[in-house]
Each structure stands twice: as structure tokens, then as C-alpha cells.
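Yeah, one chain of the complex is gone here, protein chain that is, but the others are all in their spots.
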Amino acid sequence: MAHVMIVDDSPTVLMSMESLLQRFGHTVVSANTAEDAVDKLRGGEEPKMLITDLHMPGKSGIELIGFLRQHPAHRFTPMLVLTTDSQQDRRDQAKKAGATGWLTKPVDHKQLETALQKLLPNG
Amino acid sequence: MPISLTSEAAVLDGYIDITEVDALYPWLQDHPETPVDVTDCTGAHTAVVQVLIACGASIQGAADTTDWRQYLLADRQFYAKKRT
Partner (left out) sequence: MNALLTQFVAESRDLIETASKALLDLEQNANDKDQIDQLFRAVHTIKGASGLFEFQPLTKTVHAGEDLLDTIRAGDVAFTSEIADVLLEMLDRCVEWLDQVEENEALNDNAATIGEALSDRLRALIDTPVAGAALTDDAPEAEEVALSWPEDIPELDVNGAVTLVRYTPSENAFFTGDDPLRTVQSTPGLVWSRIVPPEDWPVSGEIDPFMLAISFDIVSDAPPQEVEEHFSYVSDEVTFEAIAAASDAPALDEPLRAMASALLASQRELLASDQASPAEEHCTASAGVVLRRIARSIGVTLTPDLDPNNPRATLDAWMALLQPALIKPAPVAAAKPVEAAPEEAVDDGPEPAKQSATPTRANSHLRVSSERIDTLMNLAGELIVAKNAMPFLAQKAEAIDETGELVREIKAQHNTINRISEELQSAIMQIRMVPMSTILSRFNRLVRDMSRKLGKEIQYVVEGEDTEADKAIVDELAEPIVHLIRNSIDHGLEDPAMREACGKQRMGTIHVKAYQHEESVALEVIDDGKGIDVDTVVAKALERGLVDQEKVANMSHAEALQLIFLAGLSTKDAVSDLSGRGVGMDAVASMVRRLGGTIAISSEKGRGTKITMKLPLSMAVQRLMMVEVGDGLYGVPIDRVVESQKIKSSNIRRHRDAEMVVMRDRLIPLVRMRKLFACDSSDADDILSVMVVDVDGRESGLVVDKFHPGVDAIIKPMTGVLSNYPCYSGTALLGDGSILLALNLREIIECQYH
């Protein structure tokens, strides 16, 4: 069980990811922009993992990851970006900025489970 | 308390996160011969395993295990050889 943060400007995505994660027994904190995510982290949220969309109003997901990696508390946190199948260059970019990996939209049960197993202790 | 560091032993309990390395590493340097007990340790971050191997920590409670703790024991000579 872990605490996971989801950042996405689409409420639908947030909802579906929340319900998927909760099904695996994780707790979820949602943010709808990168700025919102940073606020919530400053407010004391300590997620064990972060999943963020790439394109959002304001800061992008890649910028968010780059920013969080500077912060000692989030140096080692697994962070995944949500991409579409065709965004190979985006994935590379995200990896460079410090992302651990990616999830391909639409994210299904199996994909999420595999990723969590790979990245979270007792995931 | 997942990790307890005393002059007699280091006791690792439950899952040991990478953040524990900040404390574990200096302790290993100060107590090169002191046993590290992993009997109740269910898992550890790569960084923890790496630092235990790199410092040649004397591991306790890993014999007869078949899980990740094998990494701490396997081929002690192999690790040692590489260290020279």
C-alpha cells in the first residue's frame, strides 16, 4: 500500500486513475495542474509515487518532474508520465528530466499493476 | 522503527528505503565488523543493498533465505575479488 499523487487536468483521467489505484489498495491525492501538485506537496503530502500528465495548462508534466527532482524529499520518488503511444520523443524527454517511466493512455488495470510492481516496494 | 543502529548491531526491520542510507552508510564505516541483522528485513532499496555489499557488512539472519537477502550472501568471494 502506498500513497500516490496523480496530476492531470482531465477530471475523467483523475477519476479513473483514482479508482484503479484504490482498487490496488493505494491512497491517492489528486492535483489538476503542476502548480496545484506543488502546493499540495508543500502542504505536507508525501506520496511514494507520482503520476503526471504531460500537457497541462501552466507548467508541463516534464517541468514538474524536473522541478521536483531538485527537492531532496522527491529525489528518489518514482515518477511516471502519462503518454500516448506515439509520443516516443516525449518519453525520452521525460526520462531526461528525471521521470522513471511512463504509462500509455488509456491506462488499464494490467498496465498499472505491472508498473507498480516494478517501482514500489511491496507494490 | 525500520532501522536501529547501535554499537552492538544494526537491526533492519521491514522495508528499508533509500533514505535510510543517509544513516546506514556512516554507521557501516564506523562499525566495519559489527553484524547487520536482516532477520526481519522484508526488503530493501537497491541503494541499501549496494552499500551493504560495498562495505562488506557482516550479515546475520540471511542464511537459509531464498529471497532478496541472497544477494547479500551470494558469492562473498566474488564481491571481495572485485573489490581489490
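Which chain is which? They are A and B, in the order written, and residues in each are numbered from 1.
As a working rule, contacts are C-beta pairs under 8 Å (C-beta built on N, C-alpha and C of every residue); 3 or more make two chains touch, one makes a residue touch a chain.
Bear in mind the structure is a predicted one, so any value in this text is a computation, not a measurement.
**Q** For chain B, enumerate the residues touching the unshown chain of the complex.
**A** 18, 21, 24-25, 28-29, 32, 44-47, 49-51, 53-56, 68, 71, 74-75, 78-79, 82-83
**Q** Could you please point out the chain A residues that touch the chain left off the display?
**A** Touch with the absent chain occurs at residues 49, 69, 75-79, 95, 98-102, 114, 117-121.
To be clear about the criterion, only the chains that are shown with their structure count from here on.
**Q** How big is the gap, in whole Å, between where the Cα atoms of chain A centre and where those of chain B centre?
**A** So the centroids are 31 Å from each other.
**Q** Please give the residue numbers of chain B that touch chain A in the complex, ascending.
**A** Going through chain B, the ones touching chain A are 15, 17-19, 42-43, 45.
**Q** Which of the residues in chain A come into contact with chain B in the complex?
**A** It comes out as residues 76, 121-122.
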